[in-house]
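Supplied in structure tokens, the structure appears directly below.
A single protein chain has been removed from this complex, and every other one stays in its place.
This part shows subunit A:
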Amino acid sequence: MKMLQYIIRRLLQLIPVLLGMTFIVFLIIRAIPGDPALVILGQQATEDAVAALRESLGLDNPWYVQYFQYLGNLMTGDLGESIRTRTPVNEEIWPYLATTFELSFFAIVIAVIVGVNAGIISAWFQNSWFDYTAMVLALVGVSMPIFWLGLMMQYQFSLQWDWFPTTGRENVRDPVNAITNLYLLDTLIQGRFDQFVVVLKHLVMPGIALATIPMAIIARMTRSSMLEVMKSDYIRTARAKGEKMFWVVYKHSLKNAVIPVLTVIGLQTGLLLGGAILTETIFGLPGVGRYIYEGISSRDYPVIQSGILIVAFIFVMINLIVDILYSIIDPRIRYN
């Protein structure tokens, strides 16, 4: 019951945060020089034509009128209409979002499974060859530019060895019949396991590229957190009870060590959603990062606003989930 109250309160607190977000994004993109009408009509357009287009787009109104119109539409769930393509953003944005979701989810799963375990084993066998190797690799991972890693993987695994496709989400000659636009899910729903494998193969390289930095950060965080916990008195108590080292590590220690790691996982997941743009570009994936980028280059205000708002919303939600997980794991955390 207390938990439900907490969740509701946190959701209510989201409203001012998101309102602030819309306001700032709205103002900033209008402060950037450039005119959507001019972008659409080109440099040779007559002034009359530009003025007419501005009027039809509602851009001739004062900014606050535009802002409140935008807010009003937002309240009804209407994200507006793309200036460039003249289609509602609501319709347009989902396939892009789905691409990013699928990629980010895949990446964070790899990052968490590999990162957390590498951290645990490094802490368990501190100063062993595994520890040294894992931590050097983690350092390399953190410092690795994604675009470079992506290109190297494409060169080696696609061009040289032909293990994975270079770019895209699917086999263009046998496209996936989109239902949810999450292709892994779609292919499973339709029982197309052959396509599922193809989609998965497309995900491997961008997934690993995107997972590298979070994986390294998670591994280092897990290791230091575990080392701290494993020195504590209650771990000695657990060992004094005759507990097997495996359970001392994976049960008694991990539960205590996981809290700071969760924070990092939450933040990294949020960053992945926005930060996937480099990976999406290299691997030719039509993700939300690319959608926003295209919006920016054509001064497509509704697209930019909606894209950033949605990414921010997801970011805040992930952090809410992390906070709720804290309380499930740690009974000492009280919500007041």
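Here is the rule we go by: a contact is a pair of C-beta atoms (placed from the backbone, for glycine too) under 8 Å apart; a residue touches a chain by one contact, two chains touch by 3 or more; residues count from 1.
As a working rule, contacts and distances are computed from a predicted model.
K.L.:
The hidden chain: which UniProt name fits, "Phosphate transport system permease protein PstA", "Right-handed parallel beta-helix repeat-containing protein", "ABC transporter ATP-binding protein" or "Small RNA 2'-O-methyltransferase"?
P.N.:
"ABC transporter ATP-binding protein"
K.L.:
Out of A:Lys2, A:Lys201 or A:Lys255, point to the residue that touches the absent chain in the complete complex.
P.N.:
A:Lys255
K.L.:
Among A:Asp78, A:Glu243 or A:Asp323, choose the residue that contacts the chain missing from this document, as touch is defined above.
P.N.:
A:Glu243
K.L.:
I'm checking contacts with the chain that's been left out. Which of A:Arg86, A:Arg173 or A:Arg332 qualifies?
P.N.:
Residue touching the absent chain, from the options given: A:Arg332.
K.L.:
What residue numbers in subunit A mark contact with the hidden partner chain?
P.N.:
Listed in rising order, the touching residues are 232-244, 252, 255-256, 329-332.
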